[in-house]
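Read through the structure below, which is laid out as structure tokens, and then see the notes.
Just one protein chain is left out here, and the rest sit where they should.
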Amino acid sequence: MERPRHQGMAKNTYMRWRLPLVCLLWEVAMIVLFGVFVRFGPEADAHWEEEKQEMNLTSDIENDFYFRYPSFQDVHVMIFVGFGFLMTFLKRYGFGAVGFNFLLAAFGIQWALLMQGWFHSFKNGKILIGVENLINADFCVGSVCIAFGAILGKTSPIQLLVMTLFQVTLFSVNEYILLNLLHVKDAGGSMTIHTFGAYFGLTVTRILYRPNLEQSKDKQGSVYHSDLFAMIGTLYLWMYWPSFNSAISEHGDAQHRSAINTYCSLAACVLTTMAFSSMLQKKGKLDMVHIQNATLAGGVAVGTSAEMMLTPYGSLIVGSISGIVSTVGYVYFTPFLESRLHIQDTCGIHNLHAMPGLIGGIVGAITAAAATEDVYGKEGFIKAFDFTGVYKTRTPSIQGGFQAAGIVVSLLMAFAGGAIVGGILKLPIWGDAAAENCFEDDVYWEVPEDEESDVYHMHNPDKPASP
Amino acid sequence: MERPRHQGMAKNTYMRWRLPLVCLLWEVAMIVLFGVFVRFGPEADAHWEEEKQEMNLTSDIENDFYFRYPSFQDVHVMIFVGFGFLMTFLKRYGFGAVGFNFLLAAFGIQWALLMQGWFHSFKNGKILIGVENLINADFCVGSVCIAFGAILGKTSPIQLLVMTLFQVTLFSVNEYILLNLLHVKDAGGSMTIHTFGAYFGLTVTRILYRPNLEQSKDKQGSVYHSDLFAMIGTLYLWMYWPSFNSAISEHGDAQHRSAINTYCSLAACVLTTMAFSSMLQKKGKLDMVHIQNATLAGGVAVGTSAEMMLTPYGSLIVGSISGIVSTVGYVYFTPFLESRLHIQDTCGIHNLHAMPGLIGGIVGAITAAAATEDVYGKEGFIKAFDFTGVYKTRTPSIQGGFQAAGIVVSLLMAFAGGAIVGGILKLPIWGDAAAENCFEDDVYWEVPEDEESDVYHMHNPDKPASP
Partner (left out) sequence: MERPRHQGMAKNTYMRWRLPLVCLLWEVAMIVLFGVFVRFGPEADAHWEEEKQEMNLTSDIENDFYFRYPSFQDVHVMIFVGFGFLMTFLKRYGFGAVGFNFLLAAFGIQWALLMQGWFHSFKNGKILIGVENLINADFCVGSVCIAFGAILGKTSPIQLLVMTLFQVTLFSVNEYILLNLLHVKDAGGSMTIHTFGAYFGLTVTRILYRPNLEQSKDKQGSVYHSDLFAMIGTLYLWMYWPSFNSAISEHGDAQHRSAINTYCSLAACVLTTMAFSSMLQKKGKLDMVHIQNATLAGGVAVGTSAEMMLTPYGSLIVGSISGIVSTVGYVYFTPFLESRLHIQDTCGIHNLHAMPGLIGGIVGAITAAAATEDVYGKEGFIKAFDFTGVYKTRTPSIQGGFQAAGIVVSLLMAFAGGAIVGGILKLPIWGDAAAENCFEDDVYWEVPEDEESDVYHMHNPDKPASP
């Protein structure tokens, strides 16, 4: 039984031809481009036997697969279950949260393999891919999942695909500028993933400002079980974040160190989040929104510095601060952003990704600037910052300056890119829902009749019971 | 408070002596057989120190455990959480879905360790097991989980255990014929797991045809939250499928390549599934049934060929096609199978496993037949297809023929085995529920009174409120 309030909107949000067209055209394009460009890297190619002899490797265990695959799977879970379920907190937008996140991520990773491949894995006219490319593609799409959090419930699936297309492109350009031109370290992506992704998404949602959004205010909250579903997302993000920050670090000590720093930062972040969640609430009760989100800020805030010699107590400090900043953000900044700056940020990504991402960039710059040969060891120092080749003469303080420049570049790219893409998404052709139908799965999904509705009909003598 | 409609059925579905008897007898049998036959393989035995010296290994990291254990855990999650939760989509059969899947899988892996052990790991009168045996046992049970999908909600736990006993046995025989006699490659099990499991299950459900099943039609759908639970299953299957297809591939490039191919195929599959889900629906809305299931077809369809040089674009093509076939199957074939062929396929395994499994077998045969020394390298070619010993002279085209033969054998084994086992399960001694009680946990489980019922009683003045 269709609910009456949507009947008038059917035409506007009708996806039947637009969505299939975009998906199928895109997949054909991917097949053609992959056919022209993408091949297996040497460690995934059947010629590996010969490669091993050339590289003087005595064991298959030296294949990069065994260094990175477990971390890759953890990152994969973060993107699809972590981000997907984190956004199921809305009472009637669970299908959209998990389903559209699934759609845009599957769409985005293919394009990211190409874009990042052209920039980083291009050799003799071919993109050679291995497990590290898969991780990087997931990372890139992670920045889109972040931006999705700002516009959750207010956009059509086509808008999400269009945004993904552009955001993955801009992400790859920004990443190339940071990693290759500025020679910045950012293994956990505080700048490239979180700062860029969040400010990009916030700019987009600013452009797409909906003045009448309070018409769907009743659907913008959670119900008891939707909050528990969201906790699945939270916990998987929280638990696997050490893998996220260490997944593409150098083999050996760097991966090991990243995981430890992130573990410490996240543990501290939980405590300060709980403290401020209770403190900032008149009744002193804990708020699920904070627990679901601000507890993760510690992972974001050590994204750049986790692989450096941040030390465990340094991580505790960074984690503690980011938990406080993030929780305060949910209580004070989010309402301010909405009422004064007209930034409607459904999931509060400003608190979870934008501010902690900035903290992460700054902490990374300071940690890099403070590096000494004494702390890192002679070889470790060069290895940690890759001070080889043309960068042989770079000093820690100069590196710190470049790290800071990386933050600025990421911000500029995010604002400029978000403004352009926001403008494109504002065109009235993408099938987004009216304000009163936001945060409602019924617009784009076949939604089953629920027991609650049965109960409703049961007691409503004017309507026949649903079958 | 017992719901009245089940009171008359209590006798028929009474499990109190039958289920314990089967479980306990079986476990005793397992203990005796394990005691006689099963021992640790050399890499898990405390003699490993001496083994290492004999095999000239310098490091513990060469133990197969480190090559395969992370993939094993991913496969383990797919079997228990993946399949278990995928089937929780029914509104009142969540306990049965997760719980019976748990029961049959725990039952089946023990028997699979023995059956597969006799065929593949038997040495001097003992079955020597290691992590690869655990993976293979999980794989074998995966085929039972698939078949369970066809009969979900319509069978008693004893029927499931009986089916598991026979299906594991037949699976092992079929696997032996394919891998050892035909020398077929099928690391991800398109033929041995999916084609065999699905057609076996479809044959069983055909034999168990229930003409009055529409009496429980109201319980055959989902509710909002049960669809979200099912998405947990979907996503874990989707995310970990690269581990599934690479778990028992050769060390090094083959595992690496399998993971990449599967990753690509699954990404493409999501896009074509979404496209066709919207396109085939008059209102253009997405259907959760398709998203939950057809998005996984890409993993099934590269099961055989993922470890071959399928190439990333080849994977995209296979994934795209399988998504389309699977979604079309849900819309058109499933109703046809039910109305014309009397095949009642609760989860639509024909669309998710049977057809994509066939595609997987065919793609594997073609990919094998098309292999050249140029593409694989001289050593890689021999290693990939194990063209050694008596198979030294086998050519790719002959291998392709044997691969095709593997499909036919799997189909024949599935039809014949399914018919026999279906006949056994039709005996009126196993305690299955009447048609009107299908898809209802209340028959075999203690089900808590829910809030909804409380609400109901609250407004129903004729009945006392539940305690």
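Letters A and B name the chains as they come in the text, with residue numbers starting at 1 for each one.
Here, contacts are C-beta pairs under 8 Å (C-beta built on N, C-alpha and C of every residue); 3 or more make two chains touch, one makes a residue touch a chain.
Keep in mind it's a predicted model, so treat the numbers as computed, not measured.
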>> Which candidate, A:21, A:173, A:223 or A:369, sits in contact with the chain we can't see?
In response: A:223
> Looking at the whole complex, which of B:98, B:151 or B:371 touches the chain that is not displayed?
Replying inline: B:98
> Of A:67, A:176, A:391 or A:415, which residue touches the hidden chain?
Replying inline: A:67
>> In the complete complex, the non-displayed chain touches which residues of subunit A?
In response: 61-62, 66-67, 70-71, 74, 91, 218, 221-225, 227-228, 231-232, 235-236, 238-240, 242-243, 251-257, 259-260, 263-264, 266-268, 270-272, 274-276, 278-279, 281-288, 291, 295, 309, 311-313, 316-317, 320, 375-377, 379-381, 383-384, 452, 455-456, 459
>> Considering the whole complex, not just the chains shown, which residues of subunit B touch the missing one?
In response: 10, 14-17, 19-21, 23-24, 26-27, 30-31, 34-35, 38-40, 43-50, 52, 59-61, 63-66, 69-70, 73, 76-77, 80-81, 84-85, 88, 92, 94-95, 98-99, 102-103, 106-107, 109-110, 113, 129-131, 134, 157, 225, 229, 232, 444-452, 455, 458-459, 467
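By our rule, only the chains that are shown with their structure count from here on.
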>> Measuring centre to centre with CA averages, how many angstrom lie between subunit A and subunit B?
In response: 32
